[in-house]
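Below is the structure I would like to discuss, written out as structure tokens.
Missing here is one protein chain; the remaining ones are kept as they sit in the complex.
Each chain carries a letter (A and B) given by its place in the written order, and its residues are counted from 1.
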Amino acid sequence: MKALFWKEWRENILWAVLAALCVAGAMFYGLRSDPERSGYGIDSTWQGLLSPQLLLVSTFGFPLIGAGLGFLQILTELRRDQWAFLVHRPITRNTIFWGKALPGLLLYILATAVPYFVVAWWASRPGSLPAPFDWRMTEAGMMDLLTGSGFYFAALWTGIAPGRWFGPRLLPLVAACYGAVLSKGYQSFDGALEIALVTLLALIPASWNAFQTFGAFQRENPAARAATVLALLLATAMLSSWVQAGWALVFPRKPHAYTQYMVTNQGELVQVTQLSSSFSKVRTLDGRDVMPDGKRTFAWDDFLSANSVNLSLRQDRYPRPYRRIDRFFQQIHGNVQDVSWYFLQKNLQFVSYDKLSKRLTGHLGPKGFAPAGEAGQAGHFAMDSYRLRYQNFMGLFTTEEALYHPRFIRNEIQEVYRPPVGVPLLGGDRIYTRLMEWDKLGDFVSATPQVLQAHQADGTVLWTFPQPENLGQFSSVAVSRLADASRYFLLYQPDYNKLDRQPPLFFELSAEGSVRNRRELPTTPRQPRRLTAQTIKNACLTPFGQTLWQQVVYATRSALTDATYTPVWNLKPNVRRHTLTVWGISLSTGILCAAACLPLLRSSFFSPRERIAWSAFLILYGLAGVAVFFLVNRWPTRASCPSCGQMRSREFKRCPRCQAEWPAPARDGTEIFEADASPGAS
Amino acid sequence: MALHFEVVPGSRQPIYLQIEAHIRQAVASGRLQPGDQLPSVRVLAEQLTVNPNTVARAYNELLGEGLVDSHPGRGVFIASRRQTLAREERERRLDEAIRRFLNETAFLDIALPEILRRLETLASEYTNTNRKP
Partner (left out) sequence: MSTYVIETEGLTRTFGKHCAVHDLNLRVPKGCIFGFLGRNGAGKSTTIRMVLGLVKPTRGVARVLGRDSSALQPEDRARIGYLPEGHHVYGWMTVEECGRFQASFYPRWNPDIFHAVLSHFRLDRKNKAGNLSRGQRAGLCLALVLAPEPEVLILDDPALGLDPVARRSLIQSMLYVTRRSDRTILFSSHLLSDVERVADEIAVLDRGVLRASCRLETFRRRVRQFTFRYQGDGPPLPPLPGLLQSFRTEGELSLTLANLDAETEAALRALKVEAFEEVPLSLEDAFISYVGERGEKSFFTRDLEGAKS
């Protein structure tokens, strides 16, 4: 084993070092900063380890390196007479596998983790990047390391599998893609970790299994075989999602029409239908269609709603994907030239970094500005960092206690409004006017659970409006004002997640805040769920086993986190009917698939236990299961029997139908065997 | 006792026959005298780079003919001259050799009396230098 380790290490160390240098080089290049060009949208190196350039290197580079190392280790043996060098040795297959995989993994870590953490250490040092740093930012890179190692095992498996290069031999790599692609889509690190570990849990035993069953070796470990099945299932899932994505690209879905209420610049409430970001129809409440005057179509800024103040009325938590930088800090897009400002979640403060020296220069908190290192002096904002929506910070800054107006250019922050003690602040922002000066504060609104108020810049209240009693039914309120400030319009949007939906509420207020108009707006009732062709197709393609698994996971999670779990029989009648129908279609597809494979299952190729297992598998996994069923089993080659003409397996001596044996090769009298009586003369 | 010859594989004559022929020729020409020890099977096989079984076969044939003797523990020796072959067999072999000789000389266009005269001359030289009574 030591000798094998040494050999693999020596053979591939140079490649690993080269890869490490490339990774480090690419990452450092991606993090190079150009102070001249800093600014929104141009230079994203402030995002450090979570910048797109760096994530590009880890997203594509790590899998490539993993697969490259795997192929390097296997394909160099390929030339040597069917891997005789590898297999004909007085060691077990297990030793052969780990003799390659252990050094390979170490080399992989050398080629990927070492340069990555070198870059991370550099980024953590003050003066490297003009932005804060948190070691948890390495979570994205670590996830890529993990999924990249899946590609290593997939390459080992692909390399040693028999068959032609295109086609089923590449499926292990597709399975590794499953882990890599899905772990990036998941918001939480834990969810992504689950996916990555499941993929590895399938790929490692499956590639071990490929080594065990290579060549004439017959014994197959059932657990490893199950892992192979799982890996191929993941691969088919990935393939099907690629096919569906390609299909959607070639045959795009019809765009959705979306209807909402908006207020025009003239102060009229209209119902607007949008179709793929253009306004297709504008209609008054009486049903009269409104045409745009002077041009062909409406544009966004024909409506006051474009510049309304949108205040959230719910205490929502915004989940942060682990791969996004705003989980740690958000960049302030101000017009500050030589300093970058960020809101740091960890500190609940604003922090500034000098773009040239790249060092922390100051803190800005509720108590004001403090130089670097005096975080306590500036104070910390009272808020739950998860409630911070992504803002561009051009307007007012809302915490649970007060409204602030930060002026980053001057290192100042001003508290503009504080509700009475014990009253939480829901939100607040500036009212848009055509000639707004960003630096000078104008009129603004604030919202508490009790009242909605409009203020002047110095804080004096212009008007107070009591919130509707059933405030919990609404998710947000949009406040807009006519250009001449004579009227205010409030539009309360209902919470669409609630089952009984409250219709939207509209108020028209005078300049002093007295209600001039109140309307409950009709909404289109929720469409009943219908069984469309799309739904049926999706139901057929979704394996019933996946649905079952999802329900199990959902129930377990809800039990563990005390969330509510609504089993299917507790849903509303029409929803329940629809869900059960979809599940029924899915299950029927599975049963049909199992039935279609029945002739093969019944053959003597399978033992009774295998028959039951495969039948259950086919019912649960439907079409994907059929694909895996054909891929995993080593079907015997068949030929037609010379005596009875039926197809029979070449692997058995006797025909199962006519019991005839395969004919022996023809003899023509020229055979020379020692046992034959020697004829005639010497 | 080193025998200096090579075998030619791939010729029409099997290797064991070539070995036999070489040994026979060495005896006939006097290079090997009765009582001389032949190399052991293994040694000769190594020298000629052939399978020892081939050498063993050649030795066995010669043993059967009485050209050599095997002394267990000591080796294989050239036998003292005694005729083990029947007269007919010896005459048959002589006729064969004569036919080979005639085949090879037929095309030289030399008259038979001349051939016979030259045969006598060379044969007596051969006897004087090589043959022992």
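Convention: contacts are C-beta pairs under 8 Å (C-beta built on N, C-alpha and C of every residue); 3 or more make two chains touch, one makes a residue touch a chain.
Everything numeric in this text was worked out from a predicted model, so none of it was measured.
Contact with the undisplayed chain is limited, among A:C22, A:V87 or A:A161, to A:V87.
Interface note for the absent chain: among A:L249, A:L560 or A:A664, the touching residue is A:A664. Within the complete assembly, residues 7, 9-16, 42, 45-46, 49-54, 57 of subunit B touch the chain that is not shown.
The missing chain lies against subunit A, touching residues 2-3, 6-7, 10-11, 79-85, 87-92, 215-218, 637, 639, 650-653, 662, 664-665, 669-674, 676, 678-682.
Following the convention adopted for this analysis, only the chains that are shown with their structure count from here on.
Annotation: 92 Å between the Cα-based centres of subunit A and subunit B.
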